[in-house]
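Left out: one protein chain. Kept in place: all the others.
The block that comes next holds chain A.
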C-alpha cells in the first residue's frame, strides 16, 4: 500500500512518497514524512515495516554523517547506496530489514542519480524507479512519458500524472503524497499533494 517512486531529470532528481502510516485497517496518520534527508545533497525515500523503515534509514544517515566527520568530505551518492546495500545484505540471512529504498542524490562530478535498493539488497542505478502497489501504475506511466533531461516542471507534471493514476486506480490508495527534490542547491521539500487534509497543520 505504500507508494514510493522517483525519477532523474536535467541536473536534479525527484522522489515522491505517500504519507500514510497504516496499521492493518487503521490509518493512524496521513502526514507522515517518509523521505529523509540523508545529508545536504541526498534523499532517501523508504517504504516498509514501520520500525525497520525509521531505524534503518536513521542508521544509514548517522553512518553517512560519521564518514563525513571522520574524513572531512561527504560520501558520494554511489558510495552511500553501496553502503546501504551492504548493510541490507549482511543482515539478510540473519535478521533482514523489510525496507525498500530509493536513494536520490546530487554529486558535483557525476550530477544527479537515483538508486533502487530493495529489501533483499538488490542495487540498481536507474533513471526512474518505484516500490509498492503504486509501482504497477507509476512505472508504466513514467516509462511512457519519461525523456532524458526533463526540466523540473516537466518532471513534476509526470509525478502528478502518477499520483493521479495511483489515486484513481489503486483500491486503497493513499490520499496524500510528499515530493522532494535534490539538485546542485541541495535536498529539500518540493511540495505536498494532499487530497485529505487533517483539521490541524501540515507535516507533524
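Everything that follows uses one rule, which is that a residue touches a chain if its C-beta (ideal position, glycine included) is under 8 Å from a C-beta of that chain, and two chains touch if they have at least 3 such contacts; residues count from 1.
Basically, contacts and distances are computed from a predicted model.
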Which name from "proteasome endopeptidase complex", "Golgin subfamily A member 7/ERF4 domain-containing protein", "Glutaredoxin-C14" or "LL-diaminopimelate aminotransferase, chloroplastic" does UniProt give the chain that's left off? "proteasome endopeptidase complex"
Cross-chain touch to the chain not pictured, restricted to A:25, A:73 or A:171, is A:25
Touching residues of chain A against the unshown chain: what are they? 21, 23, 25-26, 28-29, 32, 49-52, 54-55, 95, 198-200, 204
